[in-house]
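After the structure tokens below, expect a handful of questions from me.
With one protein chain withheld, the remaining protein chains of the complex are depicted in position.
Our next item is subunit A:
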Amino acid sequence: FYRTRTRTRTQIKPDSVNSVISASAAHLLRLHQRFQFLDKDSRGSLRSEDLEAALSENPIGVRIVGAFFQQETVDFPSFVRILAHFRPTEKNRTRDGVQPDPAVGRKCPSSVAFQLYDQDRDGKISRTELLQVLREMLGLQVTEEQLQSIAERAIQEADLDRDDAICFDEFRKSLEKVNIDHKLSVRFLE
């Protein structure tokens, strides 16, 4: 189990984490160092503010933190687990569609992406929500009118049942050409 650590030393048991995710001890150690670095107050767990601080330059950093790290505080095993979502898939592990591992609490990446937009969790991406995301990503370079046009058009393209919002199925359908597995791969934990 993960013991609360003292200020200078940490004791982690790789086994507890390893049982869920196979990764080398060196990698885990590096991740743990990173975890400690992010945890500015040395409380042993990360709050969303710590993570957001790490993503200060990212235009949608707050959303990403909100979508991925949904617990109030994130302890180290959860940290590793969440990051492990992004490992390149191998043949025996597919990421999208197949039963998510309940122990790990994995969700398919499209639903996580969906949650990025859908902040109020009503199951639909409304125009205002899309507009907000667009504004965050493009706000400096594109005028407000253009943003609205883009949002309008994006919804027109994806919205099949004409309810002026994009539900999860429509979202997934519009992304069926994008190979999400390949896109969301970061190399680590190997």
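Keep in mind that, in the parts below, contacts are C-beta pairs under 8 Å (C-beta built on N, C-alpha and C of every residue); 3 or more make two chains touch, one makes a residue touch a chain; residues count from 1.
Simple rule for what comes next: contacts and distances are computed from a predicted model.
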* For the chain that's not shown, choose its UniProt protein name out of "Sodium/hydrogen exchanger", "AP-3 complex subunit delta", "DNA primase" or "CTLH domain-containing protein". => "Sodium/hydrogen exchanger"
* Which residue numbers on subunit A touch the omitted chain? -> 30-31, 33-34, 37-38, 51, 54-55, 58-61, 64-65, 83, 86, 88, 113, 116, 127, 130, 133-134, 137-138, 141-142, 145-146, 148-150, 152-154, 156-158, 164, 166, 171, 174-175, 177-178, 180, 182-188
